Each structure stands twice: as structure tokens, then as C-alpha cells.
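One protein chain omitted, others in place.
As written, the chains take the letters A and B, and residue 1 is the first residue of each chain.
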Amino acid sequence: MKYDLVIIGAGPAGMSAAVEACNLGLSCLLLDEQPRGGGQIYRNVGRQTPKGKELLGPEYQAGLPLLKAFELSNCKHVAGASVWQISAQGEVFYSVAGTSNAVTAEKVLITTGAQERPMPIPGWTLPGVMTAGGAQILLKSPGLAADEAVFAGCGPLLYLVVWQYLKAGVKVKAVLDTTPRSNYLKAAKEWRAALAGRSYLKKGIKLLRDIKSAGIPIYKEVNRIAAIADEARSLGTVSFCTPKAELQIETQHLFLHQGIIPQVNLAMASGCEHHWSTQQLCWTPKVDDWGQSSQQRILISGDGLSIGGAVAASLRGKLAALQVGYENGKLSVQQRDTRGQPIRRLLAKELAFRPFIDTLYRPAEQFRKPVENEVVVCRCEEILLKDIKSAVENGCMGPNQLKSFTRCGMGPCQGRQCGNTVTELMADLSGNPVEETGYYRLRAPVKPLNLSELASLYDEH
Amino acid sequence: MFHDISHASRQPCVSLLLDGKSIAVPAGYTVAAALLTQHRRHNRTSPVSGAPRGPFCLMGGCFECLVEIDGVSNRQACMVEVREGMNVCTQQGAGELTTDPETLSYEV
Partner (left out) sequence: MTCTDYLVVGGGMLGAAIGYGLARQNLGCTILDAHDRDFRAARGNFGLVWVQSKGADLAAYARWTRCSTELWPGFSSELEELTGIDLHYKRSGGVHFCLSDQALADRQAHLMKLAAASDGAFSYRMLDHRELLELEPELGPSVPGGSWSPHDGHVNPLYLLRALHAGFIRHGGNYQANRRVKTIEACNDGYRLVTEQGEIRARHLILAAGLDNARLAPMVGLKQPVYAQRGQILVSERVPKLLNHPSNYLRQTLEGTIQIGDSKESVGLDDGQSVHAMAKMARRACQIIPRLSQRRIVRGWGALRVLTADGYPVYEHGGNAWAFSSHSGVTLAAAHALKLSTMIRDQSLDADLQAFTANRF
């Protein structure tokens, strides 16, 4: 079965693209890993409880009309689908419940969105340490929260989850804010951007005010954090430093967050070129104005392009669909451009706020590039910072040589939890620019794939 | 510990085995959510060092929440919804091998 467009990922970008593509008369298939549409940001929005709707807020609920439009569209939706390879000929291989299938696509749109930026602190592999994004996922579905948790890091999502916990009546033990002091001054210089996004700014300020007035202990300029084990080798204590003090807090839950970054694995494994964004400190795909990547059959959209938020993702998804519509002959170039114009205007407004946010919440160096020798950099293979330093001393010149020499990045997560850290560390240790240092060479299968399932695809011809 | 704050009607429940013990979990929960509400902090031991590991990202990208489900090792608990009669086990290291792979099911 051949589709005009196969979309991977049912977040705002994917769903918007699907709706737009179907409106244009394109045959469209959307593959998503989750049981229902919504991606991470709108997870479970279609089945949310009244209490959940209230505490998750109006921006979350704004996903519901989009989900409904997607469900009503002609787009075929396969849930529980894990895409593991896209060939240059446009074959998309995916796995559902242990069986692999292949479809052919004229064009493929990757909208797999973002993931948490790794935050490698000492002890971050202890049970009980999770991401703030993970805490929010549990809040959305099925509606779980942890008592007396410590939240640590920086960025809008961290505060949002704390605020959501507050609204849910769940006690938060402390917030450890790692925003460096110098960020505030630098962010003030981005006042134009702040002004452009003043509605977001206002919401953010109110959020912070609510948290403060709730009496949650907030520690600022936290410059070191360590997770310490209890007798059960799980999280028991969080120790941290501010400029004024060294403190410890007992807790069984630590939620870390220092922003989100594009999920690059599928795009990179498919050969799409990427470059390093110094503004957002992450790898971003090289695309044109419509999302066309360096691979002829593949477009990329949404937060996978650069972090812009749900509304921007939705707009970008539409632009990608317009481009596919044009290439498919459904639209003339003028029609494509005319329809694209108002979308681009709105997109520009959404993205105008980014320079302020990216500057204010730019993660501190020591939390991106750990300094403690015993910190686990590669969680899967338990490779420590000192192992990486030792490899570099013996001539290791890049992330792929590092992977070969130490197994760093060879585990099942395929570099998702260590890649960004390793890129920056290797750049520092070798004295080369990050762009030159590069990233792991990613390959299929993009998610682990069962052998008998793969074997069943063998066709003698 | 994690608890349910949704005030959602949590019927029906499914009953499943967790390390041999029978537990009741609301339908719609992932196995990871079930573990966390059962106050289980770790779901596996690392094959590298034996250290206990627990769920981390909750969105399928970290491969920490690996458990054995119905005889199949290395299943991501955050990506699998609970089902009646499911048999979930803490995974030790690289996990076990079943003698009869043809009988295994990979249902989500």
C-alpha cells in the first residue's frame, strides 16, 4: 500500500499535518507509538478527567479540538506503532505488537517531537530519580503524583509541573533552581523577544508567583546537585549547593529538568543532515522553510526542528503538509505560498519569544558537561566521565571512536540519554567546535527490534 | 510514593501477577504506573553492574523501565498497558530465556 504521506508521531505537528494533508486530498497514514493521539504534550487529552483538565490548564486543553479534528479526518491512524527504519526509497518499516509491517510513502514526515535534555548529576541513575517531563506524563495519564518530591533544574516545564502539583494539592518538598544568575542579565537584553511573547511571560510570572506564595521552599542559583542512595540503593537524599550554603534534603523523589531538545534518532538514522544550534544547545535538522530535509523523501516538522512549543509545532505541521500537497500536484506554488503566509506570520509570533526563554533558561555548563569523575554519562552501559576522559587521553577523537572504545552510546537507548552530553564533553576535551565534533552515527533499527520479527520479513526475492 | 490523584472512577480493575504476588490495577494504567503505585521503586537490575534501576523518562526513550512480561524480557513497562492475567517480573540483568520462544506473545 502506497501513501502520499506517512507521518510519524501524533503530537500537535503530526496531527495538524494529517488534518491539512487530508483536506488537500492526500492519502495519509499516521504511525504513533502511543495508544492514542496527542503525543507527549497533549497526552490523554481525549480522555482526561475533569480534575485533570483543571490542573493541567487551558493550554493543554487546547489540544482537544486538534485531536478531534485528527480523529475525524481521513487519515489512517495506527497506534502502538514503533517505526524502526525509513529507506531511501520511502519504505517505512514499523512494528506493532511484535509484528513488523512495511508501507511505502511518496513522502515521509517525521514529527517525533522532543525529549528531555539529559541532566547527568551524580546519582541520577538511582531509582526515584526521574525527569519532570516524566512526572507530568504520569499526571496526565493515569493521574499519578508523588508526595514530598524535589524538583530540580530550570526551564518553563519544571515550574509548570510544580504548579500543577500545587493545584492538585500535592505537597512539593522543594524546588532547586539551577538558572545561573548571569542568565537574568542576558535575558533582559532580549526584552524585545520577551515583549513579543508577553502573554506567555505573564502566565509564567503568575505561575512563579503562585508557587512562591504557596510557601514551597525555592533555592536559587543552585550550582551542584547530587542524588544520594539509601540502604535500598534507591534515592534517599538530595544534596545541593547554592552560593551561600551546602544543604541536604531527604526525599524519595527527585524530578530533573533542564529544557527539551529535538529527538534526532529517526531523522539521523535516515541520513538527514543536522547542525548544532548554539542558541538551543542541541542538534537540529537542516531543513528548508517547509521542513524539507536533506533526504529527498523526508520532511521534518514540529519540535523536532527546534524547540518552539505546541502552537508552533501545529503551525509547522501545516506548512509541511502544504509542501507535500504542492509536490503532489494538489496545489500550485502560488496556492501553497498564499496559504502558507498567514501560517508563517503566526509562527513568527510564536517563535519570537524563544530568544528570551532560551537565554533565560540556558542550562549551566556543569549540568550539561559534568565535572565529577564518577558521574554516569552513559546510563545504559554505565560509562563514567573518568572513562571518557581516559579514552580522550589515549587519542580518542570523536563520539563514534568513543563509542567503539568504551561502549558509551551502545546500549538500548541508542544515545538518547547521553548523546548531547557526549557531544559537548568531547568538544571540550578535544578542543574542537561542537559542530565539528559531531554526534553518534545512528542506524536502523531506531528502536530495538525482535529477531524473529525481523526474520519474518525475509523475502528470498 | 506515587498515588492516584485523578479522582477518576477506577473500575474496572485488572488483576495481574507482580513477582508472583497478585495485585489489582485500574485498567488503562501502564505497567510502569502499576509498579509505581505498588511502591516498587526498581523494576530491574542493571546487566552491567547489578545496580537497581527504576523508571526514568516515562515516554519510551530511556529503556530503564525494562521488565519481563509474560515471559518476554526487556519490555518497556511505560509502553505497555496492564491486561488481565498479565505476569510481570522484575528483570535481573540480561533477563531469562524461555525454552519455547514460539509460545511468546508481544501484545500491548
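One rule holds for everything that comes next: a contact is a pair of C-beta atoms (placed from the backbone, for glycine too) under 8 Å apart; a residue touches a chain by one contact, two chains touch by 3 or more.
Predicted model, so just to flag it, every value in this text is computed and none were measured.
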**OP:** Kindly state which of the options B:13, B:51 or B:104 is in contact with the chain not pictured.
**Re:** B:104
Original post:
Of A:87, A:104 or A:294, which sits in contact with the chain we cannot see?
Top reply: A:87
Subject >> Sole contact to the chain not displayed, among A:104, A:294 or A:401 >> reply: A:401
Original post:
Which of A:96, A:249, A:311 or A:444 sits in contact with the chain that's absent?
Top reply: A:444
Original post:
Which parts of subunit B are in contact with the chain that was left out?
Top reply: 47-48, 72-74, 93-99, 101, 104
Subject >> Contact footprint on subunit A, counting only the chain that is left out >> reply: 85, 87-88, 91, 93, 102, 271, 391, 394-401, 404-407, 410-412, 414, 432, 437-438, 441, 443-445, 448-452, 454-459
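Everything that follows uses one rule, which is that only the chains that are shown with their structure count from here on.
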Subject >> Residue ranges of subunit A touching subunit B (in the complex, touch as defined) >> reply: 33, 35, 40, 49, 51-52, 80, 97-99, 115-116, 125-131, 133-134, 137-139, 141-147, 168-170, 232-235, 252, 263, 379-382, 411-413, 416-417, 447-448, 450, 452-453
Subject >> subunit B - residues contacting subunit A, complex >> reply: 1-8, 26, 28-30, 33, 36-37, 41-42, 46, 48-49, 51-64, 66, 74, 79, 81, 101, 105-108
